[in-house]
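Note that one protein chain of the assembly has been removed; the remaining protein chains are unaltered in position.
After this line comes subunit A, so read on.
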Amino acid sequence: MNISIVLILLLAGAAFTFFAGNKFASKIALLVSVASFVFTLYALNLYLNGADLSCKSIWIQNPKIYFSLAVDGLSLAMLLLTTGLLPLIILSGWVTKFENEKAIYSLVLFMAFAMAGTFLAADGLLYYVFWELALIPIYFIALLWGNGSLEERKNAILKFFIYTFGGSLFMLVAFVYLYQKAGSLEIESLYALALTETEKTWLFLAFFLAYAIKIPLIPFHTWQANTYSKAPAIGTMLLSGIMLKMGLYSVLRWQLPITDTAAKEFMPYILGVSIAGVIYGAVLTLRQKNLKKLLAYSSLSHVGLIAAGLYSLTIEGFQGAVLQMLSHGLVIVGLFFVSEIIFNRWNTYTISEMGGIRSQATKFASFFMILVLASVAMPTTFNFVGEFTILYSLYNVNIGFAIVAGTTIILGAFYMLRMYQQTMLGETNTKVFADVTIVEGLVLLVIVVLVFFFGLYPKPIIELITPSLQNILNQIN
C-alpha cells in the first residue's frame, strides 16, 4: 500500500473519463475525484497511524533517476487540498455546459494527476516532469473552453505558457547542475549536499525565477490577470486554487532547504518584493471593473503575503503560509465559482452591470458574503488563522514589514466589501436572478462549512504540518 495509488487513480480516471463519452464524462469525473479524495483521507489515516506510504523504484539507470514519492505532513496537506478541491471544481463545472465534455473533464483529471505528483515527488527530475506536465492540460483548457475573443485569449495564454515554461527551464538547469554535484536527484541527497555560497546563490536565483513566475510575484505577474480572466471558470479555479500552490509548496520543499545560505542572504529583498506585491496587487484591485480580474489581482495580493511568510524563514511563517495556502485555495475557488454563477445568469463579468442581487437571491448573497468575509480574513474564518500567523512571523523579522503588510488587510476589506456592495446590494435589479440550484448550493455550502470549521479548529492541520515544517526549518539552519 503506497501513495502512488492516488496518482494511478487520477490518471486512469482521466483516460476512463475520455472514453466514457460526452454523456457520462462529468459523472465519471466526479466519481473519480471523490474516490481519490476518499483515498487521500484513508492515506491520511494510515499516515497518522505511522504507516510508511512512500514508494521508490529506479526509473532511469544513467543518469540515476528514481521514481520516488514521499509522504509527510506537508505533502499530505497539499494532496488533501488537491483532491479535496477537485470534486468541488468538477461539480462546479456541472453548472456550465461545455462542448466536448469528455475532453475537458479528462484534462481536468489529468491536471490534478500532475499536480498531485508535484506535491508527492521526492526526486528532482520526477518532480520537474510533473511540474511541467501540469502546464499542458491547463493550456488546452484555457485555450479551447475560455471566454472572450479568441485572438486575445490566444495571446494571453501563449504568454502564460511561455512565461512559465521558460521559468521552469532555468530550474531544470539548476537540477542538472545539482545532479552533477550529487550524482542523484533524490531529495535527501540534495539536502545533504555541500555547496559553496556562490553556487547556492545562483541555484537560488534559478529556482526563484521558476517559482516567482508561477506564484506569481511582481514583476513576474503580468501573465496572471489576463489568463485568469480568459480561462473558463473551471480552469481559473484549478489555476488559482491549486496550481499557484505548486510554486509556493516548491519554495518550501526544494528552494529553501537546498539553497539555505542564499535564502538567508536574500531574505530581506525577497520579503520586500513579496510585500510590494501585496500592496501592488491591492492597489490594482481597487481599480478593477471586471469581477474576474478583481479576484485575480486580489489573489496576487494574497499570494504575496503567503510568499512573505515562506521567505521569513521562521516556523510561524511556514505554518501561516501553509494554512493560508489551504484557506486561500478554498476561498478563491468559492469566489470564482460565485463569479461564474453570476456569469451564467447574466452573461457578464462587469461589476457595473450587476447590483441588486441580494433581494432576489438571498441564499446566494449569504454564501457570497461569507466568502468575502473569509477572503478579508475575518476572525473565526480559516483565512484569519493563516494571515494572523504570517503577520506575527513578519513582526518577528521586522516590524516595518508587518505594519505595511497589515495595512493591506484594511485595503483588502475595502475593495472586497465595495465589490460586494456593487454586485449584490442596491435596488432590486430589473433582470431576474434565480437563486442557487442544488448543485451550486452544495459546492458553496461545503466550502463555507470548511472555512468555518478550520477557522474555529485549525489544530488538526497545524499538527499535521508542523513536524515536516520543523524538519525543513532545521535543514535550513
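As a working rule, a contact is a pair of C-beta atoms (placed from the backbone, for glycine too) under 8 Å apart; a residue touches a chain by one contact, two chains touch by 3 or more; residues count from 1.
By definition in this document, contacts and distances are computed from a predicted model.
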{"item": "Protein name as given in UniProt for the chain not displayed, \"NADH-quinone oxidoreductase subunit N\", \"N-methylglutamate dehydrogenase subunit D\", \"Branched-chain amino acid ABC transporter permease\" or \"ATP-binding cassette domain-containing protein\"", "value": "\"NADH-quinone oxidoreductase subunit N\""}
{"item": "Listed residues A:1, A:158 or A:410, member touching the removed chain", "value": "A:158"}
{"item": "Listed residues A:51, A:150, A:403 or A:449, member touching the removed chain", "value": "A:150"}
{"item": "Residue among A:5, A:136, A:279 or A:473 that touches the chain left out of view", "value": "A:136"}
{"item": "Candidate in contact with the missing chain, chosen from A:76, A:91 or A:125", "value": "A:125"}
{"item": "Subunit A residues touching the omitted chain (full complex)", "value": "59-63, 125, 128-129, 132-133, 135-136, 140, 143-144, 150, 154, 158, 161-162, 165-166, 169-170, 172-173, 176-177, 179-180"}
